[in-house]
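Sending over a structure as structure tokens; questions will come in a sec.
A single protein chain has been omitted; all remaining protein chains appear in their positions.
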Amino acid sequence: MSLYSLSKLIYSLNRDPVAKAQFLSEPAKLADNFDLTAEERDAFVSHDVGKMYVLGVNGQILMHMAALCGIEWSDYLQRMRDGVKTHGPVREGIYAMTTGTDEKVAGA
Amino acid sequence: MSLYSLSKLIYSLNRDPVAKAQFLSEPAKLADNFDLTAEERDAFVSHDVGKMYVLGVNGQILMHMAALCGIEWSDYLQRMRDGVKTHGPVREGIYAMTTGTDEKVAGA
Amino acid sequence: MSLVFTGVCSHAPGITGREERAPKDQRDALYGAYAEMRDALHAARPDAVIIIAAEHFANFFMNNMPAYAVGMAQSYQGPIEDPEWLRIPARTQPGNAELSKRLIAEMLQTVDVAYCEEWQFDHGIMVPLHFLDPESKLTVIPANINCQGPPLTPLHRAWAFGEAIRRAADSVPERIALVATGGISHWPATPDSGRINEEWDRTFLDKWLANDRDGMMDYTDADTYAEAGQGGFEIRTFIAAAAAAGGPGKLRFYAPIPIYAVGCTVAEMEIA
Partner (left out) sequence: MSLVFTGVCSHAPGITGREERAPKDQRDALYGAYAEMRDALHAARPDAVIIIAAEHFANFFMNNMPAYAVGMAQSYQGPIEDPEWLRIPARTQPGNAELSKRLIAEMLQTVDVAYCEEWQFDHGIMVPLHFLDPESKLTVIPANINCQGPPLTPLHRAWAFGEAIRRAADSVPERIALVATGGISHWPATPDSGRINEEWDRTFLDKWLANDRDGMMDYTDADTYAEAGQGGFEIRTFIAAAAAAGGPGKLRFYAPIPIYAVGCTVAEMEIA
């Protein structure tokens, strides 16, 4: 249930002001409270939205983390597309990508 | 919803090891995270089980806090009875006391 | 007293957060439709408005994911998102815990709702409120249907939830309004964001406007996902509204607006 842990970490971050503050100051320490793989931990700490999307994090959670990191909307979409290009299709979770990685549906 | 806040504080305490540790080292600081009246805060910080019972905290939450404070079972029941003797009947919440304050039903 | 108003509308965060990036005529027509619905809602003089949302992991996570949930607090805060990002200022909305409790007790006779003595609004409720109650004057009771994390509640139970809301509303002396919010086809927050299946949307809307129960039940989640994206799961909120209202619907606005990432919809339904 490692994807569950990563998702829960981002869920907490999205709703808890204390976690938000810690995320901005010491993200690695915040991540230590959750049972993550090294790959998940690295993606989280380095704000690697594309990788987290490929790891299966639901976009409805990821979107808010992206906003918190100051990632603009079209850039957020592009990073997910780039994630799929670099790391391959979404590995787990419930949503697969249904358009091409070079296809920009909106927000181009 | 102040009783709600006090109850939630004790609920968190019962299930969260981090909160437990903070409760033992700096209970006042833990209480600061919750929106309590002065009366609730005092009762919580001083482990006043009888008062918290009268304030309406559900016994199923209070029981575990009592155990955490090292209060033995019969003593826990007696403290609730004493709380009612000192502060009057339960003020809020869903449970009223149905036996007399001097009646010991079990655990005497 | 009874259910006095039922409406449905979109809640996509882009509607406010990326307002200026849509074609101006579309933006203006959509905003105008929300304003018309606002006037109709207030004209119904509700004592409380139940807002059925399909929230997005703001309050509910897979550690305890209720199929149905109803708020039971005296007030609610929102948005949980960065107000700058959503472009909706933080606000406190009045609730009514005691009224919630009476409504929930009645709903529980047939639908197993979770009750919530606290609740933070995300864009699913904030976007509708921003348009329908700009001054935070209405008493709101939030409700939720899990449309995000499978296993999802089946469509016929969403209908049962709507029926329970209607029965509960009719059982209290207060005037109750109902607003359901959700997208029809959309692929929100994914690289597919902006895809909209207009044909699918219009077919669903036709069924909804006719309050055709059987037609609305005739979707599997697999088909919905394939043709309407994960956002299409939110048709549950429209279905609950139709069950509660019982009458035919009236469409104020529909247009696919890719930068808002949803087929934007504003509609009302007669109480029958």
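Descriptive notes on the structure:
Chains here go by letter, A, B and C, matching the order in which they are written, and residues are numbered from 1 within each.
The criterion applied here is as follows: a residue touches a chain if its C-beta (ideal position, glycine included) is under 8 Å from a C-beta of that chain, and two chains touch if they have at least 3 such contacts.
Here the structure is a predicted model, which is why all the values come from computation and not from measurement.
Only one of C:Val8, C:Ala54 or C:Ala67 touches the chain withheld from this view, namely C:Ala67. Considering C:His56, C:Arg91, C:Arg157 or C:Arg252, the position touching the chain not shown turns out to be C:Arg157 (whole complex). Checked against the full complex, the candidates C:Val113, C:Val140 or C:Ile165 give a single residue touching the omitted chain, namely C:Val113. Counting the whole complex, the residues of chain B in touch with the unshown chain are 4, 7-8, 11, 14-15, 53, 58-64, 67-68, 73, 77, 80-81, 84, 94-95, 97-99, 101, 104-107. Touching residues on chain C toward the chain that is not drawn are 59-60, 62-69, 72, 101, 104-105, 108-118, 151-154, 157, 161.
Here is the rule we use: only the chains that are shown with their structure count from here on.
Our note on geometry: chain A versus chain B, Cα centroid distance of 41 Å, whole angstroms.
Centroids built from CA atoms put chain C at 26 Å from chain A. The set of chain B residues that touch two or more partner chains is empty.
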